[in-house]
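Omission of a single protein chain aside, the complex is shown with its protein chains in their original locations.
Going by the order they are written in, the chains are A and B; count residues from 1 in each one.
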Amino acid sequence: MSPDILDEAMEIWFGPQHVSAHGWATKLTLVGDYVVECDPNAGYFHRSAEKVLEFKNFRQGALVLERMCMLEAFLAEYPYVAAVEKIAEIEVPERAKIMRTIMMEMSRLHSIQFWWGQFNAELGFFTMALWPWVDREYSLDAFEELTGSRHTVSYSTPGGVKYDFTEKFMKQLHRAIDRFEDRLPKFRDMQMGSPTFRARTKDIGLYHYKQGLKWGLSGPPIKACGVPMDLRKDDPDPNLAYDMVDFEIPITENPEYPGSSDALDRMEQRFKEAEVAVDIIKQLLPQLPESGPIIDPKARAKANRLPEGEAYARVEGTRGVTSLWLKTLDKAQTAYRAKIRGPCIASYYALKDLVPGSKFADFIVIFGSLDPYPGWWDR
Amino acid sequence: MSVLLQFDFWQWIQGIPQWIEGILYWIWGIVKWIIYAIWDFILWLWATIFNADNFFFLFRAVLFPGLIWVVLALIWAVWGTRKLWGRIQDRRGPFHQGKYGGLQLFADAIKLIAKETIIPDKAKRWMFRFLPGLLLVVVLLPFAFIPWDTVSAVNGGWAIADLSVSLVLVFAFLTAVPVVALLAGWVSGSKYTLIGGFRAANNQFAAEIPMIISTIGCAFLASSLSVFDISMAQTNVWFAVLLPINLATFLIAAIASVGIFPFDAPVADSEIIFGWRTEYTGIYFTLTYFAEFAEQMLYSALIVALFLGGPNGLPFLPGPVNFTIKFIVVFFFFVLVSSSFQRLRQDQIVKYCWKYLLPLSILNVIIIMLAIVYMPGLMLPLLGVG
Partner (left out) sequence: MSTIGRAVINKIPEITSNALGDNKIELIVPAEKIREVITIIEEELEDAMPESVFGIDLENDQYQLIYIFWSWSTKTLVQLRVSLEGEKPEIESSCDIFPGLEWHEREVREMFGIDFKNHPDPRLLLLPDELDGAYPMRKRFTTDQSRLEESGIAPPRPRPKPEGGDSK
């Protein structure tokens, strides 16, 4: 080895076969221990979902969407259903709206627990990785009780929802929520109080929110900068029940760098999001009507063939703005053009500018804190 | 009329069987000589092994506290680690093989040995194959110097060797381990392993010095560099009472030296896949995996011998049992610490070791030196001298 090996640039592929790369390949150029250049490569997970949606009818399309991100399946499938309802002008009964919202917030909780465990595993903290994953099992039990499947739930459908809440499901739901609330203070203490954790995440991956917005970031990465940007309040969907609850948009402020966020803030931010999600569920459960239709009876006929139209439906996913733009021709049975916009495409793109200058070991911290999921940028 | 030849053909023919017989006798002589030589060798070996002193020594070298004991302890130490980590992480750990999963490691070892070993194209083959074995040997050898019993083997006890500088020799072996790791990372022929190997060398740079300084205090108090003598000098009071900070710094530096959480950067499996151990599969993986736990066990045994009195303890229990109980407690502590923290970044490891461990370990040594000089009335009876 030559003596100036520390000054030579070494190209290393943080590639598709890597323990922490869950489906992406980034080419890093390292000089010594510092990353000088970062070149994200997408496409390892591409499933041509947009083309597939042009061949699926309007009740099947939601199933394609939920496989884009199975961790937040209820949130992922909703934009398609909402777009179809907009074009076909389908009404949704009250009970279905509340049920949808409850399940979407449960999905948000589950996704945050999953991310939390995964982020800790990437940091090497296996104890803290498995504790939220144990709680996640309770949420998944509830999902399984309701829909029969843990991840690919296919719950929302144009006109309402498919499955009704049963007694057993309500018990599972309460169990999942209670257990999470019970253990959250202990987890929070262990996570945020750990000095090695703070050492690893403080001042790592700092960016200002204006820069983040230009990249296309939204959701928790922007809320962690102190900006209350949340589609649940800014652009509430009439077919969901967010106007029936009273909640504060969770934000985190960084005292040293106002308007910016580092990895520690983003962690704190997601704790707050999970708490708000549980709060919303607890406010909605008493408001659920005892009985009532869960799907509009004319919806099936209307969703068979749609009139000509265009609709753009968005939802505040766990990672940011998740949306679907739909165009149909008259009396169509399938979409003419369906564009899926996932929030993580901006997270992965942001690495190009965010990572150079940091150490190699920080790369995974930065990326993990932005909560990547390859299904959203590859579709 | 035929010419009379001087050479009588018929007589020559009659002589051939004798000639052949002579050759056969000659061959038989050689064979007999070889057989007698082997038989003499076997008799000599038999006499040597089953000579009274020699047999006892070999018995101890192989059975307790030698190779078989260490390997079995290693296997159950790994099992204990996995069960304990499992319980800390709110799950059960292995429980299929044997009662409470005790035979899990045997199953793992059999599976791993039967796996295909894949050697990367760019690796240097001979070194690649040789280094994991070397690593395990280097880590297991210092177990010979650990005093498992109060009486040394020469006098009929169970401790094997009693060199006058065995502490230095143990550390000489232990400092070789990160060098082997660096070499292993280098010869594997992959960029990730190279980074891992350099990080291992960096860990050594950070942690070995506080570790060695922490043991200097014990050597001062016992006025000897032999691990056996240091253990024997703790009959009145354990050195952990006199050198508590050194116990803590030695523990932390040992964790850093092994490469366990939180100083896991050389083998950080989310950043550099598996560091310098990435490309090892099958039997080589088994060797490196066990070498890591063997090193942890070695450090636990060293802590017990140097700070916690070794085989001295409860008087009604034999030395080895004392030692083993303390050893299990210290090992448990190792596992507990390693599961409670996350990985630090490499430069943070160096920073913390040099900024905090080093001054603290020197501090305690200086305090003890001053105490011996200025408070002899207190210290010397404790040490059993004068």
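Definition applied: a residue touches a chain if its C-beta (ideal position, glycine included) is under 8 Å from a C-beta of that chain, and two chains touch if they have at least 3 such contacts.
The model shown is predicted, which means the values in this text are computed figures rather than measured ones.
The chain that is not displayed touches the following shown chains in the complete assembly: A. Across A:Y78, A:W133, A:W215 or A:F271, the single residue that touches the chain missing here is A:W215. Listed residues A:E11, A:E89 or A:D235: the one in touch with the omitted chain is A:D235.
For the chain left out of this panel, the touching residue among A:C38, A:L109, A:A263 or A:I345 is A:I345.
One chain of the complex is left out; on chain A, the residues touching it are 42-43, 46, 48, 50-51, 55, 57, 209-210, 213-218, 227, 229, 234-235, 305, 312, 321, 323, 325, 327, 329-334, 336-337, 339, 341, 345-346, 349, 353, 377-379.
Here is the rule we go by: only the chains that are shown with their structure count from here on.
Work out the mean CA point of chain A and of chain B, and you get 48 Å between them. Taken together, the chain A residues at the contact with chain B in this complex read 10, 12, 18-20, 33, 120-131, 134, 194, 196-197, 199-200, 359-364. Residues 85, 88-91, 191-192, 195, 261-262, 264-265, 268-271, 273-274, 339-348 of chain B touch chain A in their complex.
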